[in-house]
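Apart from one protein chain that is not included, each protein chain of the complex appears where it belongs.
So that you can tell them apart, the chains are marked A and B in the order they are listed, and the count of residues begins at 1 in each.
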Amino acid sequence: MTSQAGTFPYMRRAEKSKLLSWALTTDHKRIGILYLATAFIFFLVGGIEALLIRLQLAQPGAQVLGPDAYNQVFTMHGLTMIFLGAMPIAIGFANYFVPLMIGARDMVFPRLNALSYWLFALGGLFMYSSFLLGGAPDKGWFAYAPMTERAFSPGMRMDFWSLGVIGLAISSTVGSINIIVTIFQLRARGMSITKVPMFVWNMLITSLIGIFAFPSLIVAAALLLLDRQLGTVFFNTAQGGNAMLWQHIFWFFGHPEVYILVLPAMGIMSEVIPVFSRKPLFGFMAIAFSTAAIGVLSFTVWAHHMFSTGMSTISLLFFAADSFLIGVPTGVKIFSWLATMWGGKLRFDTPLLFAMGFIVMFVIGGITGIHVASVPVDWQVTDTYYVVGHFHYVLFGGTILGFLSGLFYWFPKMTGRMLSERLGKLSFWTIMVGMNMVFFPMHYLGLAGMPRRIYTYPADTGWAFWNLFETVGAFITALGFLIILINLIVTLRSRPTNPQDPWDGFTLEWTTSSPPPAENFAEIPAVRSRRPLWDAKHPDMADTH
Amino acid sequence: MNQATTRSRSGMDSAKVAMLVVLGSETFFFGPLVSAYLFMRGMYPWPLDGAPLARLAVPGVNTLILLASVVTMWLALRAIRSGRQPMLARWSAVTLLLGLVFVAGQVLEYTSNNMTPSDHGFGGVFLTLMGFHALHLLAGVIMLALVFFRARLGDFTARRHVAVEVSAWFWYYVAAVWLVLFSVLYLV
Partner (left out) sequence: MLAISAVVYHGSGGGLWSWSWYPSVLAGLAIITAVYLYLANGYRRRAQYGPPVTRLRQASFLLGNLVVFLALISPLDNLSDNYLFSAHMVQHILLIGFAPVLWLLGVPSGLLNHLVRAPWLRKFAYEVTRPIPAFLIFNGVFLLWHIPRLYNLALEEEPVHIFMHLTFLASAVIGWWPVYSRFDEAAPRASLTAQLFYLFVMMFPSTALSAWITFTPSILYPYYGSQAQVFGLSPLDDQQLSGLIMWIPGNALFFLAFSIVFFQWFQYVQRQQPDEDAPELANPLPKLQE
């Protein structure tokens, strides 16, 4: 009998102390909540960093942040959002829901699961401790050599970067291994790998991408650390190394990483949209293939982050072509979601609103992505705000909105309470307005020549108006998140209503109580199709497969 | 409660699936590392500044030691497959000792050539590639030490010895990586 506290006998004492029971837990549901809560906190910190950036840029010559402070803030903003925000939120949802959706009682390696969480939490704290120990990393989240070599980055800041990133990458790799093995091993009877819910499939592909991509990041960070601390010369061109080597190794990780960031949210889309359209997901095989294809192809296109490094024309052509190609499977998914909604009985509750927001914002980001895949365009806009606009549309408009959809969808299951629909809808519209105010003008500013990562700009550039506009938008966005925070707090303090299946869902997680009991299922169910709960509720209209 | 023994959709023990995933991941660790080295070599004449190429003697002997340890590992696995636990203990001990000798050889090679991390690129490359390899080998040694102690306690049977199998896979993998590193650093 597994106690909530863990699997070691001496941890029975933990049952008496709530704090200790949470600290020592190996239950996937609790670890999932730990991930989500911790990541949410880091996300808010990253958001404050963003507000500081926007305050500094609101007016030319502002003095909210000096140049050194600004460099630290934007670097930590990127690191936080990517490694301490988006990725752990995905793992949090995966931790909680993958075992439930496949009919398992826990992950295959529960203690390893706990280890992954603590590596993440401590890794994040470690990174942030740098602020108190000489300053945070300040050379951008992708830390290009040779600027990050000892000669140009004295002090310990970039060592915090290297060590922190290595720790976080190990945490993510271990977590990914756990997810992969769990999905391979613990599916319910009848649930062949092609019948898993699409969120599970996406997490499988994400984790597979991860185990192949994270080691490359570890290599890059380790080599940088060796260069800085032991005097090796990997990135030192003058002495036999090569600065370009950094970019190759980093982007070999970096490009698959962007899919690691977006695929989990797309998985959530594939759960929410069918349920709120009352229809099965359209083109399951096509979406499954597209996801796998994206995973495979993502490892071959990294050089499109290096268009302006002096590659030959022939190389540029090939990588541009390959990068266009990889946009196709993503397009397939958008069409599938739209086809799922078409003709469905749409319920415009908050989860669906965020899902629709995802589609709109991600398409915009996808289009600008195709723009920058085109070499002549990229040569003009690389390292300008155009690119910043592009990736925020896909990462904020895509990933974050996707996660918010998942939050409103799954919150009842995790806590036994429904979030307020009124506040939910209000937060949705506020965030949509704010977000577009912040990121849309960035495309114009980029074309008008505003480079990224500058701490201020002269008044005669004409950029001031839109920068101020964006800052206002940033605060509106922040207001939207404040509303979400209020929603969370108020709901958590209310009495639980324990709705088991509030959305009339299709998949196994809705067959348990809300929240689920420690062992998840009294009896592991067997399934016959991709929508086992739908089958059970509508035997005469059950899916045939 | 170990679910893996009661339900396993893939038919394989979960520890084995996990080890396969780990080995796949490790390949993408050593891959970029070796590629980084080759990239550097493609840029400049090698060795740089006329620095002396390390002699093949110690690395060559080390290769033989490692290959021998692969054989002894296989013998250990074969022993437990027919239920001979004492032989398993013996051969896994021999294997891990050979591994330690190997690491000692690597340290000897590095120090006796007066290599430094920054010298002519080669020192740094050796330290990094061989260093990471040696770390993985030591991880394998730790795994074998655990196998040894568990064998002494009688933990394994002819039918259940998953820990031995995954340790063996890991060991074979580390040896294969060595062959690649050796070829790429010394033979090319």
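FYI, a contact is a pair of C-beta atoms (placed from the backbone, for glycine too) under 8 Å apart; a residue touches a chain by one contact, two chains touch by 3 or more.
This structure is a prediction, so every number in the text was calculated from the model and none was measured.
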Selected residue (touches chain absent from view) among A:122, A:243, A:293 or A:377: A:293
Residue touching the undisplayed chain, where the options are A:125, A:151, A:490 or A:526: A:526
Contact with the hidden chain (one of A:62, A:122 or A:244): A:244
Touching residues on chain A - with respect to the absent chain: 189-190, 192-195, 244, 248, 285, 288-289, 292-293, 296-297, 299-300, 311-312, 314-315, 318, 321-322, 498, 500-501, 510-513, 516-517, 522, 525-528, 532-533, 535-537, 545
Residue numbers in chain B that touch the chain omitted from display: 24, 27-28, 31, 34-35, 38-39, 42-43, 188
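The working rule: only the chains that are shown with their structure count from here on.
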Whole-Å gap between the CA centroids of chain A and chain B: 35
Residues of chain B defined as touching chain A within the complex: 1, 3-4, 7-10, 14, 17-18, 21-22, 24-26, 28-29, 32-33, 35-36, 39-40, 43-44, 48, 116-118, 120-121, 123-125, 127-128, 132
Interface residues, chain A side, partner chain B - complex: 2, 7, 104-106, 108-109, 173, 177, 180-181, 184-187, 211-216, 218-220, 222-223, 226, 230-234, 239-242, 245, 248-249, 252, 524
